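Taking it in order: structure first as structure tokens, then the write-up.
Rather than the whole complex, this shows some of its chains in their spots.
By letter and in written order, the chains are A, B and C; residue numbering begins at 1 in each of them.
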């Protein structure tokens, strides 16, 4: 049984880690920290866990966390980088769900997060937590920087096209939309029910923090620097990310079923990527609460473009589920262990 | 491995039976019927099951259903009663999620459902599928009439008070509200998103089909005929029932913690009834997708009343989860087998 | 043209005052204050007003407010009572949408609001802003304490029954539910979209601040002290209050159409109270954005109770619309001036 610690357990990704780990066959949460809620029983904050988890929040303590086999950071950016260097010295492995170790280039990171990175020396060591691409590196990783929610959907959606150099690398357009849980459990007016319900809008069109992450990773896929036009939107719903990806084919004559075959082959060993039959339109509810990411391919009429539709649950495949998938690989467990939940329909 | 058949598998309770049974350790769905969708792969209708269930809808056929150990009817009323008599003759046991066998009195049933009952002789044999009350009878039942969604919450909420004769039996008021999935997967204008969202209303205040069921069962609890004032409301959400139950105490001096103790004792062996700490307000989301039913007790200021708050998922504890709980008991399995899912939060 | 000032214009009731007053034929907003947003153009905060209102928030200033004919306080409790005494001295009339002047008994007010009232001498002068009952007093009022959102629906729903002494005054049960805008535009975790959507719960069952207001006003109707059992619930929607009111008839033989006639007569001169035909179930969406309050009467089967269903928009008839209705009466305008908007359907 792996001993698991969670830092920052009062937010949505923390709660989601708990929901999954409580039923994980090979792991047990032995410590969960929260500065604000230390002393509180976890199931008092999250009544859905009543009778399933007998644990209290504690003050963060690097030494005690060091007794865990693995520690998840489910914290806002800027927390993990201040603790991880010491924690790694204890031998504990770390899976960070925040943005602190996602960008390889410390200067670029600082530009987007408006502060200095405190341990840039770890940036090159951190393995990017996108198991469909970096499974081998994950096996031996000490430190994993989980892929972000939007980036996961956009990267897995574009990956086969870029890897095979089938599309032009300029003019990649990712129009994506997220449920509001992606903003975390923070008390901001903009995320109140009365502000979000019956409303839809784009945001961050002139620049969003997930953009450098997307460009970095897709640059690896393409083998050259690329720049995506990324437009996030806020959806009046709790969970789910949907990405509509546009790309211009180098050879407009390529048939849709060739692309379909390519995607099916690329992901045939990926238990959590579902390439749907031609003609499908993946729905976010079909992955709600599940670690699946569903993809469908389309050719719009009279065009040299391909459109890739991607649906995932931002809190599962886009965050906590993916983090546990990484953990499974890191510790030699079945990649799917604990991640079998079927989405709740309707 | 129990062989399970489902009649009427295209609605929400059918889909929910599938979601739960696909991961059930001791049961396997071997047949699912639908007149309208015969031939269609189940996961084409329900993409959330892609990769998890390799089965097609078939035409209903009593003989073939007879090869199952147990058959669930997830059909509108009036279907089960036309098939069950023949099916029982094959030795298959039946769990009916519809209203066909809930009311013991055939005449009363006819008054509310506006047609003759075709097999009134089975009404006295049918065991009422409320495991917290009828577990013993369920063990040997050939035919189970699962408790309705509203009735489950109202009956389990009132039961200890009535059983212990602590409240007056007149003036019981049940103000309850349900998510719209309770209306089933039927194409009616009144259940369109544009009609239900941003709206709340009562309905059936002058008479609702669940009323005779509620009165019958609570009459058993009270040991005398009773009449509840039952006011259902339609909620702008998918899943969840919340019941706010009012009762006048015979002895207004009884302390709230005595009532609390009573409830905790009554349900201490019921794995799916959670009596919450004093002061709690159970939320429907804390049981979304789970078979739990949560109860909390209150005394309003300056009053001789007790208020019981109850939350359940109408499709799980109010329908498919309860049906599987019944199955577990009928076949000597662990009552909780397959029913451990934690509600998805947020 | 009345010159209108608004104190606290950044919340939902402030925004709603603006929406209505911008199109009011006899009134003009000349000043709107906000400590936090002083200097900001109003339509920058509320883009729905772009092109319709050329005004900036200013610091609150009693002297400048004194140049208005009437000032609305759309503030949390505890603000108005600290400014109103000085403001009244300028001759300006005041309409307070908060709770500061609703309760006649300063001691009772202090019990529920946990602080001393700073101007108890104004409590007896303040006219209770429920125009269907206090229209005469409003005509000459200097200070109006607008009825609360829940109280408006519950009081108008019960009024005819109590006034005519048709029901027992014990055992009045008000099960009510409100859209989340009733909580105001405050950044609290509990009102985030991800916390409120797909959820329903009761709250404050053991005591809610609207209770003393309800009891006070309905005591006036009944001519004796009364105590309502009041159970509020939080709805996953933005706007709307629905109250389901239960009362036991002194004479159970009274026919429903007699009650219907009573209500129709009581409200025949009230332009904003709509007594719906027998058999109706008022929907909150039928009053969304409108100052109407709709009522329907029911007799549940086999019972000596009457059930009154009431729907209103909590921000209009439950707050800003009602405040403007009071203003119209205070200044001798048509009671309906500016309040003709039809609810947006769907």
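Things worth noting here:
Methods note: a contact is a pair of C-beta atoms (placed from the backbone, for glycine too) under 8 Å apart; a residue touches a chain by one contact, two chains touch by 3 or more.
Everything quoted here is computed from the prediction, not taken from an experiment.
The full homomeric assembly consists of 4 copies of the same chain, 3 of which are present in the displayed coordinates.
In this text, only the chains that are shown with their structure count from here on.
Rounded to a multiple of 5, the C-alpha superposition of chain A onto chain B involves a rotation of 180 degrees.
Of all residue numbers that take part in the contact between chain A and chain C, over half occur on both sides, making this a same-residue interface. Centrality annotation: B (chain centre taken as mean Cα position, compared with the mean over all protein Cα atoms). The distance from the centre of chain B to the centre of chain C, each centre being the mean of the chain's C-alpha atoms, comes to 39 Å.
Computed centre separation for the pair chain A/chain B is 37 angstrom, with centres defined by C-alpha atoms. Work out the mean CA point of chain A and of chain C, and you get 45 Å between them. Shared interface positions of chain B, defined as residues touching 2 or more other chains, are 197-198, 238-239, 282-283, 285, 288, 346. In the complex of the two chains, the chain B residues touching chain A come out as 12, 15-16, 19, 22-23, 46-52, 181, 185, 197-198, 238-239, 274, 276, 280, 282-283, 285-290, 292, 294, 340-346. Contact residues of chain C toward chain B in the complex are 171, 173, 175, 177, 179, 194-195, 197-203, 205-207, 211, 227, 229-231, 233, 235-240, 242, 244, 246, 248, 279, 281-285, 288, 298-303, 305, 307, 309, 311, 346. Chain A makes touch with chain C in their complex at residues 12, 179-181, 185-189, 191-198, 236-238.
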